[in-house]
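One protein chain is absent from this view; the other protein chains keep their places.
Take a look at chain A:
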Amino acid sequence: MTASITNTDGSATGGVAEDVPAKGTADRVRPGGRRGARGTAGTYLLLTLGAVAFLFPFYYMVVGSLRTTTTGDLSSAVPGGLTGGNYTAVNGAISLGRSLLSSGIMTVGVLLCTLVFGVLAGYALAQLHFRGRGTVFAALLLVQMVPFQLLTLPLYVLVVRDYGLGDNYIGMILPFAINSTAVFLFRQFFLQMPQSLFEAARIDGAGELRILWRIALPMARPAVLTAMLLTFIGPWNEFLWPFLVTKDADKQPLAVSLASFLSNLQGTVANPAGALLAGACVLAAPAVALFLLFQRHFTSTDIDSGVKG
């Protein structure tokens, strides 16, 4: 933690030493606390430039979606001529409500399957002994390295051509049904729980399903929340697979219908760029809102645990 402060002092790049009170520099770096520890102006400049680069397209997206005429010139970066018309327009072209419903059904389906079957698998991998446990765990690690896109062609042949599940929610959900990263998270969490707790319950004659439901799961709430958030962004943002399995515009989730608006429906509205940005805002909003609400739980700590080694 204090490493960067030490090295700032060492290289004397204008950093203020810890014990010396800031003299005339209070305008830039105000004392942050009793310790007065702070980064240098250069660090802030760097971080701010980064933040601008990351946030500007989002800002531009929102501002552009609210303008009566959305053009690319420099004045387009400042809000002006506010209107909600673009949202009405994109709604007319791709029916936002219905698209959102499709996205919602697909995402909720994945969340439910991951929650039920993922928790069961995670618990078994962490707390129960059975033949092939090592193999299943190895497979879990392996599939996270397999690029899903490579399986789309055979999956398309199987799901759409052989099983006839095109334009069907089951077909949309199937490849994502159980999120392996979530299973991994559940396993890691259940692994950390004290064995004695489970022993006691077993001696009392409780079945595993009951132990899982009454003891393990209530303790695992933070892990469940993190896993659900991670799982959410996958199907909600997914494009390729639902694009392949839904030909019927009434079944297409928002990512797919917005993409078709992007490639061939823009001519149908008066302010195409504004309507596109409005659609993009609607697609982005749920994930962004969840992220802002539960930011702490979105950290990749558990994925990193393999790295820390």
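Keep in mind that, in the parts below, a contact is a pair of C-beta atoms (placed from the backbone, for glycine too) under 8 Å apart; a residue touches a chain by one contact, two chains touch by 3 or more; residues count from 1.
By definition in this document, contacts and distances are computed from a predicted model.
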Per UniProt, and picking from "YwgA family protein", "GDSL-type esterase/lipase family protein", "ABC transporter permease" or "Peptide/nickel transport system ATP-binding protein", the hidden chain is "ABC transporter permease"
Which residue from A:Leu111, A:Ala255 or A:Val269 sits in contact with the chain not drawn here? A:Ala255
Out of A:Ala206, A:Met219 or A:Ala249, only one touches the absent chain, namely A:Ala206
Interface residues of chain A toward the undisplayed chain are 1-8, 10-11, 13, 32, 37-40, 43-44, 46-47, 50-51, 53-55, 57-58, 60-61, 64, 70-74, 76-77, 117-118, 120-121, 123-125, 128-133, 136, 139-140, 143, 145-158, 161-164, 174-175, 177-178, 183, 199, 202, 206-210, 233, 236-237, 239-240, 244, 255-256, 258-259, 262-263, 273, 276-277, 279-281, 283-284, 287-288, 291-292, 295, 298-301, 303-304, 306-309
